[in-house]
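One protein chain omitted, others in place.
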Amino acid sequence: MAPPLDARIKSGHDKRNQNNNQNLEELMERIGFIGLGAMGRPMARNLLRGTGAQMIVYDMNPDAVAALVAEGATAAGSIAEVAANADIIVTMLPDSPDVEAVVLGPGGLAESAGAEMLVMDMSTIDPSVTDLLSKALGERGHGFVDAPVGRTVTFAEQGKSLFMVGASSNDFGRVKPLLEAMGNTIHHCGAPGAGIRTKLVNNYIAIVMNQVNAEALALIQHFGLALQPTLDVVNGTTATNGHLVTNYPSKVLKGDLDPGFRVKLADKDLNLALDAARTADIPMFLGHAARECYGLARASGHAETDWTVLVDLACARAGLKPPRL
Amino acid sequence: MAPPLDARIKSGHDKRNQNNNQNLEELMERIGFIGLGAMGRPMARNLLRGTGAQMIVYDMNPDAVAALVAEGATAAGSIAEVAANADIIVTMLPDSPDVEAVVLGPGGLAESAGAEMLVMDMSTIDPSVTDLLSKALGERGHGFVDAPVGRTVTFAEQGKSLFMVGASSNDFGRVKPLLEAMGNTIHHCGAPGAGIRTKLVNNYIAIVMNQVNAEALALIQHFGLALQPTLDVVNGTTATNGHLVTNYPSKVLKGDLDPGFRVKLADKDLNLALDAARTADIPMFLGHAARECYGLARASGHAETDWTVLVDLACARAGLKPPRL
Amino acid sequence: MAPPLDARIKSGHDKRNQNNNQNLEELMERIGFIGLGAMGRPMARNLLRGTGAQMIVYDMNPDAVAALVAEGATAAGSIAEVAANADIIVTMLPDSPDVEAVVLGPGGLAESAGAEMLVMDMSTIDPSVTDLLSKALGERGHGFVDAPVGRTVTFAEQGKSLFMVGASSNDFGRVKPLLEAMGNTIHHCGAPGAGIRTKLVNNYIAIVMNQVNAEALALIQHFGLALQPTLDVVNGTTATNGHLVTNYPSKVLKGDLDPGFRVKLADKDLNLALDAARTADIPMFLGHAARECYGLARASGHAETDWTVLVDLACARAGLKPPRL
Partner (left out) sequence: MAPPLDARIKSGHDKRNQNNNQNLEELMERIGFIGLGAMGRPMARNLLRGTGAQMIVYDMNPDAVAALVAEGATAAGSIAEVAANADIIVTMLPDSPDVEAVVLGPGGLAESAGAEMLVMDMSTIDPSVTDLLSKALGERGHGFVDAPVGRTVTFAEQGKSLFMVGASSNDFGRVKPLLEAMGNTIHHCGAPGAGIRTKLVNNYIAIVMNQVNAEALALIQHFGLALQPTLDVVNGTTATNGHLVTNYPSKVLKGDLDPGFRVKLADKDLNLALDAARTADIPMFLGHAARECYGLARASGHAETDWTVLVDLACARAGLKPPRL
């Protein structure tokens, strides 16, 4: 059940004049959280702690549910129960069919919701499914926000995630306190659907660039150039990029391939971008060549390895030693 | 204005014990400069002005020579005459065969030089030719430095070039004052050959990344995302790169395609890197896919356009409007 | 003309003991045909004429239905009606979701069928959907055959199609007379699912090879080689292939780009093969590069053109005249 109208109006009004500590007002909104996996769990915990809101959670893994219950959340026995007991419902699920089933499937949120439910999907999924959900919920009088996550689990645990949000102005106002409890960088990218699309573009660049750098590092190894001085040069020109500055020095170039972002997830995101491009006949020459490289990585047993392993694989393919700082 | 002659003579011996402000001392070294093209001309002028050294220049274009003579340089009638009247000779030529001919060909520098000539090649050429020149000159008792240029003509005109230098410690000390007169960022990358190789790696990343960004911008246009906010998101993640931060906002995204770095030169540098990779059987999947995109740009009449035109071409191919800030 | 009714009834039991000339006997099997598009229509007509069987047809286009009714078929008002009045049901539909909906969806064949229905899907679809259909029907006690078509509409009209069939031995025996009425080359490739997979492999080679040839023909034009003599050479070596021998000489090299096989259908089949390869992490470097070329063709307005247009596009991209015999 939704909070009394006046309470919500009051909090909405105050929201625009305040920047921090909005927790008290937001307590009026009851939160549902569906999907307590590697990323969902720390997000749900930070959400619970940061907002102090009433929260009901659902996951097929009872241990994950129990952990949240221990912190004060209520366990839902079904998705319908989440729908009945929350005003804003966060979904954080593996892939497009999962989200579609939870929202629109039999026994799903749309079927069970009262009036004025707001669903915020934070999964990374096919944007055409995002559009479908947004439209279907809108037709039933519900709200929809897409707010995929832009940084790794480590950041999520520290409440330092980045979010790319597609939402109406009003809905953005409602979810902002929740997002502030889970992350520290929040981009309102446009209307519903703009969040997931911004994420796909962003990840496309990072995921393909990873292989560009890998090829360049193989060339560095072949040339026998000293690594740090060469990186110093590159980082002073147009060639500089996020991998070389922040990612590689703490991961592959240190020999640390513990997964921060797994090859298989990079591959998944890349394919979502390529599938979107396919529908519009946008040639993505480099994207497809990169996809083959991720495919090679998966096929050689590296699906669960950190994506920076592409550097070592590019070198190994040419019989070169992995580059290390 | 040059210092008095005795001052120049006196300072020669101190050279190796000082680190800065060596301009006065360096005047002892007579400079030769071969190749006064779009890039060579401003470099030679800054070199002349900045060092006050005695300088002899050679180019097949009499106008280019006259311009330098007007500033105090001497015109050489032949390459042999340069060799006979200079201690350090800079070459700044279009491609590998040009440099090889000037240095090792009939009537070239090697044939005509006295003792202890130091050749500094600043062209961007095939590193195997660099090695050949270095070896051939070394066997004749001469020195060799490769110091290709890392920024555009505009920077060269302002004396703000970046140089990637391959040189022995001793030779690096000799050319440093010259480089300081022409640029403001000097990287000593290693022994002879390390400069050109660092440049090829650096340009490889920037040139291929250009197409990665172009594909992503086509996706942005297709998705109908607002450009500046999307770039703001991207530049806060691993996906950020030099093009998006410094290059595109002043070029293609403003509709300015006046050549800062031409498609045909990017294509040339890319091919040098790919040729080097070929000899070592290093797979460069993205590099080759990118090469086809530069080939498409050349074939559609854009050889002389700024390399950021790849963004507009990627959009046009899918019937999308060019992205503009 | 159909045989007398008693002959049909009598022959039913002999079916499994005979190999040839089973047409008379097969008339016992009532046929359903769903999907009367460009390919389905001539197939259904030949099936009706060639077997003399009782046939019930369904399509959303009333004109297509009327044309078959005029030849003796019965019109079904729903898919359920087809299920209720046929023993073997042929589906010939645009894409995977269409077939899945017709077979397994609400009001679909599985829901409405009596005992021992045999579904023969002749569409080109995702093999994982083929497997799904086969399994789901099997669990309900029905049979399933996949028999995609290997030649163009022109061949279908002449009853000269090629079929790649995945079926149990028993089911193959049942559908063989039907296939013989529609085509003249029938390959039993293996168990259910083997037909569609064989087709995907076959089309993969032909579709990608099309672009290989296109690039080679651009080279021929650039070299200024005489076309026929060059093809004569190529067709005498390992380089020979079906396009050069039979397809191009009657299509693109004659300037005939009327669609025998459309770019968009080639693109669809290529993507099905690539999607199948993706699930198994099989690198398909050339397939993906080819897909971009089909994407370029679609994006430039050639989705409905004959696939051999890739030859002209490859030449045009390099400013070369199209090759013509």
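Order of writing sets the labels: A, B and C. Residues in every chain begin at 1.
The rule is short, and it goes like this: contacts are C-beta pairs under 8 Å (C-beta built on N, C-alpha and C of every residue); 3 or more make two chains touch, one makes a residue touch a chain.
Since the model is a prediction, treat every value here as computed from it, not as a measurement.
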Displayed partners of the chain not shown (whole complex): A, B, C
Options B:Met209, B:Leu296 or B:Val309, residue touching the unrepresented chain: B:Leu296
Contacting the left-out chain in the complete assembly, out of C:Ala66, C:Ile205 or C:Leu325: C:Ile205
Identified contact with the non-displayed chain, of A:Phe223, A:Phe285 or A:Trp307: A:Phe285
Hidden-chain contact residue, picked from the options C:Asn61, C:Ser78 or C:Thr185: C:Thr185
Positions on chain C where the hidden chain makes contact: 127, 150-151, 162, 164, 185, 187, 189-190, 194, 197-198, 200-206, 208-209, 211-213, 215-216, 218-220, 222-223, 225-226, 229-230, 232-234, 236-243, 246-247, 273, 276-277, 280-290, 292-293, 314, 317-320
For chain A, residues in touch with the removed chain: 285, 289, 296, 299-300, 317-319
Missing-chain contacts mapped onto chain B: 271, 278, 281-285, 288-289, 291-292, 295-296, 298-299
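Everything below uses one rule, namely that only the chains that are shown with their structure count from here on.
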Chain contact graph, described as a line, ring, star, complete graph or other shape: complete
Chain closest to the middle [Cα centroid of all protein chains]: A
Shared interface positions of chain A, touching two or more other chains: 281-285, 288-289, 292
